[in-house]
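What follows is a structure written as structure tokens; I'll ask about it next.
Just one protein chain is left out here, and the rest sit where they should.
Then we have chain A:
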């Protein structure tokens, strides 16, 4: 057997996490400070301070304050939450199905969410729910998709990785067909456009009310994943190895499926289907710190959060006042960075 290159040198974890946390704070500030309405940094910081401490705002500043406190801040925070969630779920799904090409959408959950979201955007389904209709429908149909995928993929021997991937992918095609059909049969062009926008991801609907649920789901999910990180290592080596190490792969896989589907559903419900993050951030994290899941799970959510905050900034500013779909910007920004890293670090292909 010819020797493959040794793994690239790994970065020490603690300084990296501290640096990424600092970068995230800085990015969030930029997310609040940068925008098309030309507010200076001084005013932005003052409004932030006022919002945090409950300070007073002059009457003529209310609209500018609203932009900072009611629009930009929750939006930047939501971008961070969504990025962290997608990255963490990506790590988990790749270990769950033991496949480096898997991402949060492989299991068909987001395809299901898209069906619900499109139904609301195109036909006004669930109109009585008002503002909650979109995310509510997306989350509900994500859960329905999860149950369907689970029911189809399950065998008496448990959930096999290959069956999960195949079932998820096959049903995703089905969901996508339904969504496309709905878009084509919509008689209003602008509705079709907003459905497309949703499908490519958008944080435009961010507000303080959409934040806590998504943040709670992501934090709880991340907590569970960190708790299971050592078992994820064993699972990644193979089911027999996991059994021999007492990690109980069947039960672990069932739980992982449930947790990843719930987190994906909660995230997709508030942001649409943002691709790339969940696939590439886990690989990026492994290039930096290796494959060990406690390390990967410490780094990947921070990377995902930073990336998505910046993606959102770019999507707002590039063609302002027109907003670009987040999914498009993720790919435009992320792909070149990823390719450069992949080439530079002599990464073992398929090895992460």
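Just so it is clear, contacts are C-beta pairs under 8 Å (C-beta built on N, C-alpha and C of every residue); 3 or more make two chains touch, one makes a residue touch a chain; residues count from 1.
Everything that follows uses one rule, which is that contacts and distances are computed from a predicted model.
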Item checked: Undepicted complex member, UniProt protein name, chosen from "ABC transporter ATP-binding protein", "Glycine dehydrogenase", "NADH-quinone oxidoreductase subunit J" or "Biopolymer transport protein" -> "ABC transporter ATP-binding protein"
Next item on the list: With the full complex in mind, choose from A:96, A:159 or A:234 the residue touching the hidden chain.
Entry: A:234
Item checked: Which residue of A:19, A:147, A:177 or A:243 touches the chain not shown here -> A:243
Check: Residues on chain A that touch the omitted chain in the whole complex?
Finding: 1, 3-7, 95, 98-100, 227-228, 230-231, 233-234, 236-241, 243-248, 286, 290-292, 348, 350-352
